[in-house]
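Here the complex is missing one protein chain, while the rest keep their positions.
So, chain A:
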Amino acid sequence: MTESATVVQAVEATNAAGDVGEARSLGADAWRALRKKPLFWVSLVLITIFVLMAIWPSLFTNTDPDHAVLRQARERPNANAWFGRDIQGYDIYSRVVYGARASILVGVLTTTFTVLLGGAIGTLAAYAGGWVDALVSRVTDIFFAVPLLLGAILFMAATQPRGKPYFVIILLVVTAISILGWPSLARLMRSSVMQVLPNDYVQAARALGASPWRIIRKHIIPNAMGPLIVVSTINLGAYIAAEATLSFLGIGLQPPVISWGVSISDAIVGLRTTPHMLAFPSLFLSLTVLAFIMLGDAIRDAFDPKTR
(Lines give C-alpha, C1' and ligand atoms only; values in the text may rest on other atoms or scores of the structure.)
Protein backbone atom coordinates (compact mmCIF):
# COMPACT_ATOMS: atom_id res chain seq x y z
CA MET A 1 0.00 0.00 0.00
CA THR A 2 2.55 2.55 1.13
CA GLU A 3 4.86 1.36 -1.55
CA SER A 4 2.39 1.99 -4.33
CA ALA A 5 1.49 5.33 -2.79
CA THR A 6 5.08 6.49 -2.96
CA VAL A 7 5.44 5.34 -6.52
CA VAL A 8 2.28 7.22 -7.37
CA GLN A 9 3.67 10.32 -5.74
CA ALA A 10 6.91 9.85 -7.59
CA VAL A 11 5.24 9.64 -10.96
CA GLU A 12 3.08 12.57 -10.01
CA ALA A 13 6.13 14.60 -9.16
CA THR A 14 7.79 13.77 -12.46
CA ASN A 15 4.79 14.97 -14.35
CA ALA A 16 4.36 18.11 -12.30
CA ALA A 17 7.99 19.20 -12.28
CA GLY A 18 9.00 17.86 -15.67
CA ASP A 19 10.03 21.22 -17.08
CA VAL A 20 11.50 22.83 -13.97
CA GLY A 21 15.25 23.12 -14.32
CA GLU A 22 16.70 23.58 -10.85
CA ALA A 23 14.55 21.69 -8.37
CA ARG A 24 15.01 17.95 -8.61
CA SER A 25 11.77 16.05 -8.77
CA LEU A 26 11.32 12.64 -7.23
CA GLY A 27 11.53 11.14 -10.69
CA ALA A 28 14.88 12.82 -11.35
CA ASP A 29 15.98 11.71 -7.91
CA ALA A 30 15.01 8.18 -8.74
CA TRP A 31 16.94 8.31 -12.00
CA ARG A 32 19.95 9.67 -10.12
CA ALA A 33 19.73 6.80 -7.62
CA LEU A 34 19.18 4.31 -10.41
CA ARG A 35 22.22 5.53 -12.34
CA LYS A 36 24.50 4.77 -9.43
CA LYS A 37 23.26 1.22 -9.01
CA PRO A 38 25.51 -1.41 -10.58
CA LEU A 39 22.65 -3.95 -10.48
CA PHE A 40 20.55 -1.70 -12.69
CA TRP A 41 23.26 -1.47 -15.33
CA VAL A 42 24.05 -5.18 -15.15
CA SER A 43 20.42 -6.08 -15.72
CA LEU A 44 20.08 -3.52 -18.51
CA VAL A 45 23.14 -4.90 -20.33
CA LEU A 46 21.90 -8.48 -19.92
CA ILE A 47 18.45 -7.58 -21.23
CA THR A 48 19.96 -5.75 -24.21
CA ILE A 49 22.07 -8.79 -25.06
CA PHE A 50 19.12 -11.19 -24.84
CA VAL A 51 16.84 -8.95 -26.86
CA LEU A 52 19.54 -8.62 -29.54
CA MET A 53 19.86 -12.41 -29.48
CA ALA A 54 16.13 -12.74 -30.01
CA ILE A 55 16.08 -10.31 -32.95
CA TRP A 56 19.33 -11.19 -34.73
CA PRO A 57 20.63 -14.55 -33.55
CA SER A 58 23.07 -14.54 -36.49
CA LEU A 59 24.97 -11.71 -34.81
CA PHE A 60 26.14 -14.17 -32.17
CA THR A 61 26.73 -17.35 -34.11
CA ASN A 62 27.33 -18.57 -37.64
CA THR A 63 26.42 -22.17 -36.86
CA ASP A 64 23.08 -23.46 -38.06
CA PRO A 65 21.13 -24.64 -34.98
CA ASP A 66 19.53 -27.40 -37.07
CA HIS A 67 22.85 -28.80 -38.31
CA ALA A 68 23.19 -32.14 -36.57
CA VAL A 69 26.51 -33.97 -36.36
CA LEU A 70 25.39 -37.30 -34.97
CA ARG A 71 28.96 -38.64 -34.75
CA GLN A 72 29.73 -35.97 -32.16
CA ALA A 73 26.50 -36.33 -30.20
CA ARG A 74 26.76 -35.50 -26.47
CA GLU A 75 30.28 -34.12 -26.89
CA ARG A 76 31.56 -32.06 -23.96
CA PRO A 77 32.34 -28.36 -24.51
CA ASN A 78 35.38 -27.96 -26.76
CA ALA A 79 37.01 -25.52 -29.15
CA ASN A 80 34.64 -26.38 -32.01
CA ALA A 81 31.42 -26.40 -30.06
CA TRP A 82 31.86 -24.00 -27.14
CA PHE A 83 28.97 -25.39 -25.14
CA GLY A 84 29.28 -28.94 -26.46
CA ARG A 85 26.72 -30.86 -28.45
CA ASP A 86 23.40 -32.38 -27.47
CA ILE A 87 21.97 -35.83 -28.01
CA GLN A 88 21.14 -35.07 -31.66
CA GLY A 89 24.59 -33.62 -32.27
CA TYR A 90 23.26 -30.06 -32.45
CA ASP A 91 25.63 -27.29 -31.41
CA ILE A 92 24.34 -26.24 -27.99
CA TYR A 93 25.75 -22.71 -28.23
CA SER A 94 23.78 -21.93 -31.37
CA ARG A 95 20.67 -23.67 -29.98
CA VAL A 96 20.91 -21.48 -26.90
CA VAL A 97 21.32 -18.32 -29.01
CA TYR A 98 18.39 -19.18 -31.27
CA GLY A 99 16.30 -20.29 -28.29
CA ALA A 100 16.26 -16.76 -26.87
CA ARG A 101 13.61 -15.70 -29.37
CA ALA A 102 10.84 -17.96 -28.02
CA SER A 103 11.43 -17.01 -24.41
CA ILE A 104 11.74 -13.28 -25.02
CA LEU A 105 8.67 -13.28 -27.30
CA VAL A 106 6.55 -15.13 -24.76
CA GLY A 107 7.73 -12.87 -21.95
CA VAL A 108 7.23 -9.58 -23.78
CA LEU A 109 3.91 -10.47 -25.44
CA THR A 110 2.39 -11.94 -22.28
CA THR A 111 3.44 -8.89 -20.29
CA THR A 112 1.92 -6.59 -22.91
CA PHE A 113 -1.39 -8.45 -22.96
CA THR A 114 -1.70 -8.80 -19.19
CA VAL A 115 -0.83 -5.14 -18.63
CA LEU A 116 -3.35 -3.95 -21.23
CA LEU A 117 -6.11 -6.29 -20.08
CA GLY A 118 -5.48 -6.10 -16.34
CA GLY A 119 -4.83 -2.36 -16.45
CA ALA A 120 -8.00 -1.62 -18.42
CA ILE A 121 -10.23 -3.85 -16.30
CA GLY A 122 -8.75 -2.62 -13.01
CA THR A 123 -9.15 1.02 -14.05
CA LEU A 124 -12.73 0.43 -15.20
CA ALA A 125 -13.67 -1.28 -11.93
CA ALA A 126 -12.18 1.42 -9.74
CA TYR A 127 -13.45 4.37 -11.79
CA ALA A 128 -16.98 3.10 -12.35
CA GLY A 129 -17.45 1.79 -8.81
CA GLY A 130 -20.83 0.51 -7.65
CA TRP A 131 -22.26 -2.59 -9.27
CA VAL A 132 -19.73 -2.53 -12.12
CA ASP A 133 -16.93 -2.78 -9.57
CA ALA A 134 -18.70 -5.61 -7.72
CA LEU A 135 -19.32 -7.54 -10.93
CA VAL A 136 -15.83 -7.04 -12.33
CA SER A 137 -14.25 -7.97 -9.00
CA ARG A 138 -16.21 -11.25 -8.89
CA VAL A 139 -15.16 -12.06 -12.46
CA THR A 140 -11.57 -11.30 -11.49
CA ASP A 141 -11.96 -13.65 -8.50
CA ILE A 142 -13.16 -16.42 -10.80
CA PHE A 143 -10.07 -16.23 -12.98
CA PHE A 144 -7.82 -15.69 -9.99
CA ALA A 145 -9.00 -18.90 -8.34
CA VAL A 146 -7.83 -21.13 -11.21
CA PRO A 147 -4.19 -22.10 -10.66
CA LEU A 148 -2.04 -20.67 -13.48
CA LEU A 149 -0.28 -23.87 -14.41
CA LEU A 150 -3.43 -26.03 -14.41
CA GLY A 151 -5.40 -23.56 -16.48
CA ALA A 152 -2.56 -23.22 -18.95
CA ILE A 153 -2.27 -26.99 -19.32
CA LEU A 154 -6.00 -27.25 -19.94
CA PHE A 155 -5.92 -24.45 -22.48
CA MET A 156 -2.95 -25.91 -24.32
CA ALA A 157 -4.56 -29.37 -24.38
CA ALA A 158 -7.80 -27.89 -25.72
CA THR A 159 -6.08 -26.01 -28.54
CA GLN A 160 -3.76 -28.82 -29.67
CA PRO A 161 -0.54 -26.94 -30.46
CA ARG A 162 1.28 -29.97 -31.92
CA GLY A 163 2.24 -29.44 -35.55
CA LYS A 164 1.11 -25.83 -35.81
CA PRO A 165 3.47 -23.09 -37.10
CA TYR A 166 5.96 -21.38 -34.81
CA PHE A 167 4.17 -18.10 -34.20
CA VAL A 168 0.80 -19.78 -33.70
CA ILE A 169 2.25 -21.97 -30.93
CA ILE A 170 3.92 -18.96 -29.33
CA LEU A 171 0.65 -17.03 -29.47
CA LEU A 172 -1.21 -19.97 -27.92
CA VAL A 173 1.25 -20.12 -25.03
CA VAL A 174 0.95 -16.35 -24.63
CA THR A 175 -2.85 -16.55 -24.60
CA ALA A 176 -2.84 -19.40 -22.08
CA ILE A 177 -0.65 -17.49 -19.62
CA SER A 178 -2.41 -14.15 -20.29
CA ILE A 179 -5.91 -15.50 -19.61
CA LEU A 180 -4.89 -16.49 -16.10
CA GLY A 181 -2.25 -13.82 -15.52
CA TRP A 182 -4.34 -10.65 -15.84
CA PRO A 183 -6.38 -10.86 -12.61
CA SER A 184 -3.47 -10.10 -10.27
CA LEU A 185 -2.61 -7.00 -12.32
CA ALA A 186 -6.26 -5.95 -12.45
CA ARG A 187 -6.43 -6.09 -8.64
CA LEU A 188 -3.24 -4.07 -8.36
CA MET A 189 -4.43 -1.44 -10.85
CA ARG A 190 -7.82 -1.22 -9.14
CA SER A 191 -6.28 -0.44 -5.76
CA SER A 192 -3.82 2.05 -7.20
CA VAL A 193 -6.52 3.89 -9.19
CA MET A 194 -8.60 4.04 -6.02
CA GLN A 195 -5.73 5.83 -4.32
CA VAL A 196 -5.49 8.36 -7.14
CA LEU A 197 -9.23 9.04 -7.51
CA PRO A 198 -9.82 11.22 -4.41
CA ASN A 199 -6.92 13.53 -5.29
CA ASP A 200 -7.66 17.22 -5.81
CA TYR A 201 -6.49 17.35 -9.41
CA VAL A 202 -8.96 14.64 -10.40
CA GLN A 203 -11.79 16.57 -8.72
CA ALA A 204 -10.56 19.77 -10.38
CA ALA A 205 -10.55 18.16 -13.82
CA ARG A 206 -14.05 16.87 -13.21
CA ALA A 207 -15.23 20.30 -12.05
CA LEU A 208 -13.76 21.85 -15.20
CA GLY A 209 -15.98 19.54 -17.22
CA ALA A 210 -13.43 17.05 -18.52
CA SER A 211 -14.95 13.90 -19.96
CA PRO A 212 -14.42 10.62 -18.05
CA TRP A 213 -12.25 9.34 -20.89
CA ARG A 214 -10.01 12.41 -20.67
CA ILE A 215 -9.78 12.18 -16.87
CA ILE A 216 -8.80 8.54 -17.08
CA ARG A 217 -6.31 9.05 -19.91
CA LYS A 218 -4.63 12.27 -18.82
CA HIS A 219 -4.89 12.22 -15.04
CA ILE A 220 -5.54 8.78 -13.63
CA ILE A 221 -3.50 6.42 -15.78
CA PRO A 222 -0.22 8.39 -15.69
CA ASN A 223 -0.47 8.62 -11.91
CA ALA A 224 -1.57 5.06 -11.22
CA MET A 225 0.73 3.21 -13.63
CA GLY A 226 3.78 3.07 -11.33
CA PRO A 227 3.09 -0.11 -9.33
CA LEU A 228 1.77 -1.86 -12.44
CA ILE A 229 5.02 -1.23 -14.31
CA VAL A 230 7.17 -2.46 -11.45
CA VAL A 231 5.18 -5.64 -10.89
CA SER A 232 4.91 -6.47 -14.57
CA THR A 233 8.68 -6.14 -15.01
CA ILE A 234 9.10 -8.77 -12.32
CA ASN A 235 6.26 -10.84 -13.82
CA LEU A 236 7.97 -10.85 -17.21
CA GLY A 237 10.66 -13.07 -15.74
CA ALA A 238 8.04 -15.29 -14.13
CA TYR A 239 6.18 -15.71 -17.44
CA ILE A 240 9.39 -16.81 -19.16
CA ALA A 241 9.84 -19.42 -16.44
CA ALA A 242 6.19 -20.49 -16.85
CA GLU A 243 6.70 -21.02 -20.58
CA ALA A 244 9.71 -23.20 -19.86
CA THR A 245 7.66 -25.18 -17.35
CA LEU A 246 4.94 -25.80 -19.93
CA SER A 247 7.59 -26.96 -22.40
CA PHE A 248 9.03 -29.19 -19.69
CA LEU A 249 5.61 -30.80 -19.21
CA GLY A 250 5.51 -31.39 -22.96
CA ILE A 251 2.58 -29.10 -23.77
CA GLY A 252 4.20 -25.74 -24.46
CA LEU A 253 6.55 -25.34 -27.38
CA GLN A 254 7.49 -28.56 -29.16
CA PRO A 255 10.49 -29.57 -31.22
CA PRO A 256 11.46 -28.63 -33.95
CA VAL A 257 10.87 -25.21 -32.32
CA ILE A 258 14.10 -24.18 -30.59
CA SER A 259 13.56 -22.88 -27.07
CA TRP A 260 15.34 -23.03 -23.73
CA GLY A 261 12.43 -24.86 -22.15
CA VAL A 262 12.49 -27.56 -24.83
CA SER A 263 16.29 -27.92 -24.53
CA ILE A 264 16.10 -28.21 -20.74
CA SER A 265 13.33 -30.74 -20.88
CA ASP A 266 15.30 -32.83 -23.39
CA ALA A 267 18.45 -32.63 -21.32
CA ILE A 268 17.04 -33.30 -17.88
CA VAL A 269 17.13 -37.09 -18.27
CA GLY A 270 20.88 -36.91 -18.86
CA LEU A 271 21.62 -34.87 -15.76
CA ARG A 272 24.07 -37.46 -14.47
CA THR A 273 26.00 -38.29 -17.63
CA THR A 274 25.80 -35.09 -19.73
CA PRO A 275 25.31 -32.17 -17.34
CA HIS A 276 26.54 -29.64 -19.92
CA MET A 277 23.42 -30.25 -22.01
CA LEU A 278 21.31 -29.07 -19.09
CA ALA A 279 23.62 -26.41 -17.69
CA PHE A 280 23.81 -23.97 -20.61
CA PRO A 281 20.13 -23.56 -21.50
CA SER A 282 19.27 -23.35 -17.78
CA LEU A 283 21.97 -20.76 -17.26
CA PHE A 284 20.62 -18.55 -20.04
CA LEU A 285 17.04 -18.97 -18.88
CA SER A 286 17.97 -18.09 -15.30
CA LEU A 287 20.05 -15.11 -16.40
CA THR A 288 17.12 -13.70 -18.39
CA VAL A 289 14.65 -14.16 -15.55
CA LEU A 290 17.20 -12.73 -13.12
CA ALA A 291 17.81 -9.68 -15.33
CA PHE A 292 14.12 -8.74 -15.43
CA ILE A 293 13.61 -9.31 -11.69
CA MET A 294 16.70 -7.22 -10.86
CA LEU A 295 15.49 -4.44 -13.15
CA GLY A 296 12.07 -4.40 -11.46
CA ASP A 297 13.68 -4.47 -8.01
CA ALA A 298 16.02 -1.60 -8.87
CA ILE A 299 13.23 0.57 -10.26
CA ARG A 300 11.06 -0.06 -7.21
CA ASP A 301 13.87 0.77 -4.79
CA ALA A 302 14.74 3.92 -6.71
CA PHE A 303 11.18 5.21 -6.57
CA ASP A 304 10.75 4.39 -2.88
CA PRO A 305 12.33 7.19 -0.82
CA LYS A 306 12.20 5.07 2.31
CA THR A 307 14.76 2.58 1.08
CA ARG A 308 17.35 5.21 0.27
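We take it that contacts are C-beta pairs under 8 Å (C-beta built on N, C-alpha and C of every residue); 3 or more make two chains touch, one makes a residue touch a chain; residues count from 1.
We adopt the following convention: contacts and distances are computed from a predicted model.
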{"item": "Missing subunit (named according to UniProt) among the choices \"Methylmalonyl-CoA mutase family protein\", \"Cobalamin B12-binding domain-containing protein\", \"Elongation factor 4\" or \"Putative peptide ABC transporter, permease component\"", "value": "\"Putative peptide ABC transporter, permease component\""}
{"item": "Which residue of A:Gly129, A:Pro147 or A:Pro255 touches the chain not shown here", "value": "A:Pro147"}
{"item": "Options A:Lys36, A:Arg71 or A:Arg138, residue touching the unrepresented chain", "value": "A:Arg138"}
{"item": "Hidden partner chain, touching residue among A:Ile47, A:Leu285 or A:Ala302", "value": "A:Leu285"}
{"item": "Hidden partner interface residues of chain A, rising order", "value": "2, 138-139, 141-143, 145-151, 153-155, 157-158, 160, 237, 241, 244-245, 248-249, 264-265, 268, 271-272, 278, 282, 285-287, 289-290, 293-294, 297, 306-307"}
